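Take this structure, written in structure tokens, and hold onto it; I'll ask about it next.
Every protein chain except one is present and positioned as in the full complex.
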Amino acid sequence: MISVGVVGATGYTGVELLRLLSAHKSLDIKVATSNSENGKAITEVFPSLRSHIDLEFVEHDSDQLDSCDLVFFATPHATAMHYVPKLLAQGCKIIDLSADFRIKSPEIWEHWYQEKHSCPELLETAVYGLPELNREQIRTANLIANPGCYPTAITLALLPAIKNGLIDIGDIIVDAKSGLSGAGRKAALATQFSEVSESFKAYSVSGHRHLPEMTQTLNHAQQEEGVNLTFVPHLVPMNRGILATVYVKPIDRTVEMHKLYTEFYSKEKFVDVMPEGSHPDTASVRSTNLCRIAIHSGASESRSIVILSVIDNLVKGAAGQAIQNMNLMFGLEEDMGLVSPGLIP
Amino acid sequence: MISVGVVGATGYTGVELLRLLSAHKSLDIKVATSNSENGKAITEVFPSLRSHIDLEFVEHDSDQLDSCDLVFFATPHATAMHYVPKLLAQGCKIIDLSADFRIKSPEIWEHWYQEKHSCPELLETAVYGLPELNREQIRTANLIANPGCYPTAITLALLPAIKNGLIDIGDIIVDAKSGLSGAGRKAALATQFSEVSESFKAYSVSGHRHLPEMTQTLNHAQQEEGVNLTFVPHLVPMNRGILATVYVKPIDRTVEMHKLYTEFYSKEKFVDVMPEGSHPDTASVRSTNLCRIAIHSGASESRSIVILSVIDNLVKGAAGQAIQNMNLMFGLEEDMGLVSPGLIP
Amino acid sequence: MISVGVVGATGYTGVELLRLLSAHKSLDIKVATSNSENGKAITEVFPSLRSHIDLEFVEHDSDQLDSCDLVFFATPHATAMHYVPKLLAQGCKIIDLSADFRIKSPEIWEHWYQEKHSCPELLETAVYGLPELNREQIRTANLIANPGCYPTAITLALLPAIKNGLIDIGDIIVDAKSGLSGAGRKAALATQFSEVSESFKAYSVSGHRHLPEMTQTLNHAQQEEGVNLTFVPHLVPMNRGILATVYVKPIDRTVEMHKLYTEFYSKEKFVDVMPEGSHPDTASVRSTNLCRIAIHSGASESRSIVILSVIDNLVKGAAGQAIQNMNLMFGLEEDMGLVSPGLIP
Partner (left out) sequence: MISVGVVGATGYTGVELLRLLSAHKSLDIKVATSNSENGKAITEVFPSLRSHIDLEFVEHDSDQLDSCDLVFFATPHATAMHYVPKLLAQGCKIIDLSADFRIKSPEIWEHWYQEKHSCPELLETAVYGLPELNREQIRTANLIANPGCYPTAITLALLPAIKNGLIDIGDIIVDAKSGLSGAGRKAALATQFSEVSESFKAYSVSGHRHLPEMTQTLNHAQQEEGVNLTFVPHLVPMNRGILATVYVKPIDRTVEMHKLYTEFYSKEKFVDVMPEGSHPDTASVRSTNLCRIAIHSGASESRSIVILSVIDNLVKGAAGQAIQNMNLMFGLEEDMGLVSPGLIP
């Protein structure tokens, strides 16, 4: 049995991790931390876990973490970086679901996150935990930077096209939409029910932190610079789900994009290329680790090709992908604990 | 392996059955029927089941049902009764999730359902599938009448009090609230998003079909007539969940209701009596087979005692309870396939 | 033109007041205060008011309030009481939408609101602003205690029955449900979209501050003590609306309750008694100052009579009723500024 710890277990990503981990057969949840709920039973904060987890929250700096085989960080950014070096030194493996190790360049990270990075030397060794891109490196990694939610949906939507040089990488439009759980579990006026219910809006049009993460991954995937995304995220009055609508310009309109995508992902358990012309809805992936992708090749010569990509932001976009990474790191079946069908409605 | 069939698999109860059955280790789904979607792949109608079920819908009268060990009916009322006698004769066990076999009296059934019952002789032999009440009979039954969603939440809220003679059975108020999935999956103006979203209302105040079902069960539980419920259901703009707020008058205010409930259900895996004074929300049981109950003993001598009871109407109120019954009928662990923690948010 | 001020104009009640006041023909909004948004343009906080109001928020203790004919307080409780005596002394009339002047007994007020009342001498002179009950006193009042949202819906549902001695006042069950705007506009975890959406729960079962307010009004209406309510409020995942489901026991079942209610309210512009057996939904009163009431006289001798009452908690339950009171106080048509049909969907 793998002994695991979860740091920052009171956010939506944290509780989703606890839900999925508590149903996983090959591990024990040894410790869960929360500085704000320290001392409380987990089930007092999350009654949905009653009978599943019998632990009390401890503080982030608990030395119970030291003896874990694996520690997940589900903390806000600029937190994990203060704990990770010590835990790595003690032999713990780390999966960081926050942004602390996603960007290779400390300068770019510091520009977007407005903090000094406390362990920039780890940025190069951290492996970006998108299994469909970096599976082999993940197997042997000690420190995983688990991808952001938008970057997961969008990178998977673009990888086959970019790796195969099919599209104009200088002109990609990404119009993305996310449910409210993506905004985190915290007291904030902007995400009160009555502020966002029955409303829809774009946000961070001038620049979102997930943009440099995607650009880095996609540049790397095609082995040179040049990827240029116009990225606009929006807030949808629902709990879970991301839909990315991606507009690309094909270099050669005779290439059958749908067929190429189907082949590219044919061995992937968690990427489902739908029949051409499908309209996947976010509900169809709710509670699952799946990314569903559909290609619309364009009604006419001059129109853009549209790629639709849906995920559950808390599963494939966070906790599920973290477990997929854990399975790879510990030599387990990649889909262990991640096979339940989606919950509808 | 148990071979099972599902008749009427395109409603919300049907697809929830398919979701739970496809994750159950001891059975094969052999056939799923739908007169309306006959011939289509199940996954075309329900993309959430892609990679989980590889079957096409057939018609209700398919003879593939004959060789099933167990057939679930998730049909509208007055449908199952036309198929059940033949299937029983062929040795199939039946769990009917509709109302056809819930009421013992054909007259009462016909009054509320406005149809002639086609096999009234089976009404007495059918076992009411509430395991917390009828566990032993369920183990040996061939025909189970799976309880309605409201009756499950409300009966479990009242059983300990009524069986122990603690309350005035002639004066019980039940104010119940249900999410929209309880209204079924069908084209109807009244349940269009824009008709019900951002709104709340009572319905069927003059009489709801679940009233005679509850009255029958509760009278039977205390072995005499006299239970009198005023029952008002309401529609909540959410998908899943029922909350019943039950107002009762204690006969003896010195009895510790909370303690008695805790003991009454101490061995039940799917009834969770919360700490006294709790306010369980429906989200805490979403996707689970649990009923969570909380007792509020009343602020003063003259006030009613309030019992709160929440379930997921599609799980403990329908498909999950059906599987709990199946497990009992086939000698499996009662909670097999029903142990995943709830999905929040 | 009446010059009015609004103190605490950044809550949902405050902005609803601004919306309704800015469309009212006989007044000028002279000042709106907010300690938190002091100095900002109102339209920066509420873009929906662009082109309707051209003011900046000032602080609560602004002396611009002194010269107003009327000041509305839309502040949290225990705020208005610190400003009202001075403003009254300067000749301003006051409509307090908070709870500070609703309870006649300082002891009861202090018990429920857990604060020392700073001007208990005003409690007796304040007029409870329910026009259907106290119209004549309101016309000449200088200080109005505008009723709470639940008390408005529930008191109107019970007044005809209680004033006419038709029901057992010692045994009234009130199961009430409110949309989220009733919880106020403030950063709080408990009312985050993802905490309350797709969920339903009861709250404050052990005691809610609106209970003593309703009990006081109903006791007063029947001129003696003895009203006993069991009151359970619930939270509905929608923005606006309250439905109260009221269960009463008739003293004489031959009395035609529906007819009596219809007559009782026949001259009221803002109480609409629906046809017998109706199921009013909250959407039908959204954005209006109406209370819609329906009577269900009970399916049998032994069942309770059910009274359904719906309001928009921000209009008839708060800002609209305040304007109705203002109209009375200033000799205007009672429905001035309050006649627009409801917004559906």
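Order of writing sets the chain letters: A, B and C. Residues in each chain are counted from 1.
In this section, a contact is a pair of C-beta atoms (placed from the backbone, for glycine too) under 8 Å apart; a residue touches a chain by one contact, two chains touch by 3 or more.
The shown structure was predicted, so the numbers you read here are calculated from the model rather than taken from an experiment.
Engineer: Considering the whole complex, which of B:69, B:96, B:132 or B:198 touches the chain not shown?
Structural biologist: Only one of B:69, B:96, B:132 or B:198 touches the chain omitted from view, namely B:198.
Engineer: Would you indicate which residue among A:44, A:110, A:281 or A:335 is in contact with the undisplayed chain?
Structural biologist: In the complete complex, the chain left out is touched by residue A:281.
Engineer: Pick out which of B:40, B:111, B:186 or B:259 touches the chain that's been left out of the picture.
Structural biologist: Missing-chain contact among the listed residues: B:186.
Engineer: Out of A:191, A:288 or A:304, which residue would touch the omitted chain in the full complex?
Structural biologist: Touches the omitted chain: A:304.
Engineer: Please identify which residue in A:189, A:202 or A:251 touches the non-displayed chain.
Structural biologist: Residue touching the chain left out of view: A:202.
Engineer: On subunit B, where is the contact patch with the chain that was removed from view?
Structural biologist: Subunit B touches the chain not shown through residues 12, 179-181, 183, 185-189, 191-198, 237-239.
Engineer: For review purposes, identify every residue of subunit C that touches the missing chain, sorted by number.
Structural biologist: Within subunit C, the residues touching the omitted chain are 12, 15, 18-19, 22-23, 46-52, 181, 197-198, 239-240, 272, 274, 280, 283-288, 292, 339-345.
Engineer: Touching the hidden chain in the full complex, which residues of subunit A are there? Just list them.
Structural biologist: 170, 173, 175, 177, 179, 194-195, 197-203, 205-207, 228, 230, 232, 234, 236-241, 243, 245, 247, 277, 279-283, 286, 296, 298-299, 302-304, 306, 308, 310, 345
Just so it is clear, only the chains that are shown with their structure count from here on.
Engineer: When subunit A touches subunit B, do the two copies use mostly the same residue numbers, with over half shared, or different ones?
Structural biologist: Both copies touch with mostly the same residues.
Engineer: Looking at every pair of chains, which has the largest contact count?
Structural biologist: B-C
Engineer: Closest chain to the protein's overall Cα mean, using per-chain Cα means, please.
Structural biologist: Closest chain centre to the overall C-alpha centroid: B.
Engineer: Between subunit B and subunit C, what distance separates the C-alpha centroids? Give it in angstrom.
Structural biologist: The answer is 39 Å.
Engineer: How far is the middle of subunit A from the middle of subunit C, if each middle is the mean of its Cα atoms, in Å?
Structural biologist: 45
Engineer: Among all residues of subunit A, which ones touch two or more of the remaining chains?
Structural biologist: 12, 181, 197-198, 239
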